[in-house]
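Only a single protein chain was left out; the remaining protein chains are all shown in position.
Think of it as A and B in the order they're written, each chain with its own count starting at 1.
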Amino acid sequence: MSVSAPARTPATTGRAPRRAWLIVAIVGLVLLTAASVMVGVADQDWQILTTSRLPRTAAVMLAGASLAVAGLIMQLLTRNPFVEPATAGTMEFAGLGLVLVMLTLPGAPIWLRMLAGTAAALAGSAVFLRLISRLSRGDILGVPLVGLVLGGVVGAASTFLAYRNDLVQSLNAWLTGDFSAVISGRYELLWLSGVATVVAVVVADRFTIASLGHEVATNLGLDHRRAMALGMTIVSVISASTVVTVGMLPFIGLVVPNLVTRIVGGHARRALPWVLVLGAGATLLCDLVARTLRYPYELPIGLVVGVAGGLVFLVMLLRGFDRAH
Amino acid sequence: MRTELAVVPTARTSSANRAPERRGVRGRTTLTILGALTAAVVAVFLFTDLTGNTAFILERRLTTVATMVVVATAIAICTVLFHAITGNQILTPSVMGFDSLFVLLQTVAAITIGVRWMTATGPVLGFAIETAVMLVVTLPAARWLLLGGRRSIEVVVLIGVVAGGLFRSVGMFLQRIMDPTQFIVLQDRFFARFTGTEPALIATGAVVVALGVVWVVRHHAALDVMALGVPVATTLGVDHRRLSTAALTVVIVLVSTSTALVGPTTFLGLLVAHLAYRAAGTHRHAVTVPAATLVAVITLVGGQLVLERVLGFSGSLSIVVEFAGGLVFLLLFLRRGAR
Partner (left out) sequence: MISVQHVTTSYGRTVVVDDVSLTIADGGVTALVGPNGAGKSTLLKVIARLLQADAGVVTVADLDVARTAPEVLARRLAVLAQDTQVPVRLTVRDLVTFGRFPHTRGRPTAEDHALVEEAMAHLDITDLADRYLDEISGGQRQRAFIAMVFAQDTDHLLLDEPLNNLDMRHGAQLMQIVRDAADRRGTSIVLVVHDINAASVFADHIIALKDGRVVTQGPPQEVMVEDVLESVFDVPVRVVEVDGYRHAIHLSGRLARPRTG
């Protein structure tokens, strides 16, 4: 079984046409952004725009872009195309952290919850990395499998705790991503995820080098462990802030980076603009579908992403298999 | 060299001949112990803490035990059979998303046929229709995925896990866009619940599961051979394709039965099958199937007993089983990887 790892796909197109396509993608993103701001039940007025529409569009774009980047970082660091915060248990660990802090300190302020979520996500990443280090090197699909089951186990633990303490409703809010409650004053934590994304863009080269493996990275003078720790911290901050504010959004971090690396290759610095644009764009698109399919009612975006992303991922799995044979 | 390799007098025959018998004894001992344990757990569950309206409580407990026994048998058989079909002990029908698919079909049935009609005709007809549809949809897909060719086990499992998640998402998606009154009827079906199942459905399930048991009893020896894989099974005169298709049919019907009774249970089968393999120390289906069934009954009834009466947590059994089963899966998978 050899599914192409992100770092191996050679760039097939030249530099100039690629840039042209990127511009097309950005124009598309701008159009989607405009559509996102325009769609809604209430009449357009300045107050609606500043308290609801713009914050929501910003939240969707921030979450989408940062999750896609988190996915790319995880794929580079684990050298596995199928890893993202939702297939490594990272999101579930963040949720467990939230449940724990709500149980021990019911009135905890949001920054404390955020901190607990991030810490739990970090701990979860460490557990995940430790577990997959026991798999054999060629076991590309075993890695996400371990992550998914780990997520299931941690999710069951959270559900049990929540069930015992009447927190199921809060838990459900984290389990299924939903932007309908986003208004100004209730989403700003996502900017933290934006900051983490910017950091990721700045240090992108380290992740590319780390993806070449411990030996090569050391040879090139990179502290592999520190690159790993930095990457996982960024991923944890992004996961926790997304789960705290809007809930889990599976598949964004999986599908977007995989599509991008298939086109432009796995060099993080070259892939990142695409990952940012497509991550934000895909999430905006799913959000628009969620808002308009049952207009004037809304579906949680988590469901739309779950269905669309699940389908794309299945196709990727089957195609990856057929190509290997 | 020729002399060295010629027929050597079978010096160890006398001692070696005893070995198969010894192993048979071990299987029987295991089953006896498990049977006694099962009887004890069920008796404690039924007859302790009987205060108040004894008849009513006893009836309710009997319903719960009956549900659990039917579900335990169904899940044990279909997990062990699935392992024999696929030649792999990590896969289970639930891990492959079979029960999520059944729940999705229930949702689709509720939307297309209508909840009112379904409640009017009773649960049994609905179950029969849903199971038939499940068989039509799943059997070709499962044959293609599992028996089609040399797919690596990881691809198959990952496809199953993702497909299961996809079925759940589509199901929730459909529920969101369906009528709220219909939604309430379906809502209960999305979490495994071992209490309050409809008696008519339990009886139907018991009949279906009994048929499954008869099938396994009749084919257990051939199943032992099928588990050796296609080439060996073929040389030993077992039509792997035909037997595994028949076994898959049994698996799909039993998954439908257990899901219709209590809802999806992702890791229960894996948990009990592996506990049973450990306890039985043999590959023979004549031992592993009943052992897994007994372990499943002990797990469910004993788990309910401990959670409900000792810890005072009612209704969380499926979550605890999910947690423990997931851990077992990780343990198995990582140990396999380390080897």
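The rule is short, and it goes like this: a contact is a pair of C-beta atoms (placed from the backbone, for glycine too) under 8 Å apart; a residue touches a chain by one contact, two chains touch by 3 or more.
Please read these numbers as outputs of a predicted model, since none were measured by experiment.
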| field | Neighbouring shown chains of the undisplayed chain, as defined at the top | value | B
| Of B:L46, B:I111 or B:V230, the residue in touch with the unshown chain | B:V230
| field | Among B:R26, B:R143, B:H283 or B:R309, residue touching the chain not depicted | value | B:H283
| query | Considering the entire assembly, which residues of chain B contact the chain that has been omitted? | reply | 1-2, 5-13, 16-17, 19-20, 87-89, 220-222, 224-225, 227-232, 234-239, 283
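In this text, only the chains that are shown with their structure count from here on.
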| request: Quick one: report the Å distance separating chain A from chain B, using the average Cα coordinate of each chain. | output: 34
| message | With touch defined as at the start, can you tell me which chain B residues reach chain A in the complex? | response | 150-152, 154-155, 157-159, 161-163, 165-166, 168-170, 172-173, 176-177, 266-267, 313, 315-316, 319-320, 322-323, 326-327, 329-330, 333-334, 337-338
| task | Give every residue of chain A touching chain B within the complex, in rising order. | result | 1, 82, 131, 134-136, 139-142, 144-146, 148-150, 152-153, 156-157, 159-160, 163-164, 176, 250, 293-294, 299-300, 303-304, 306-307, 310-311, 313-314, 317-318, 321, 325
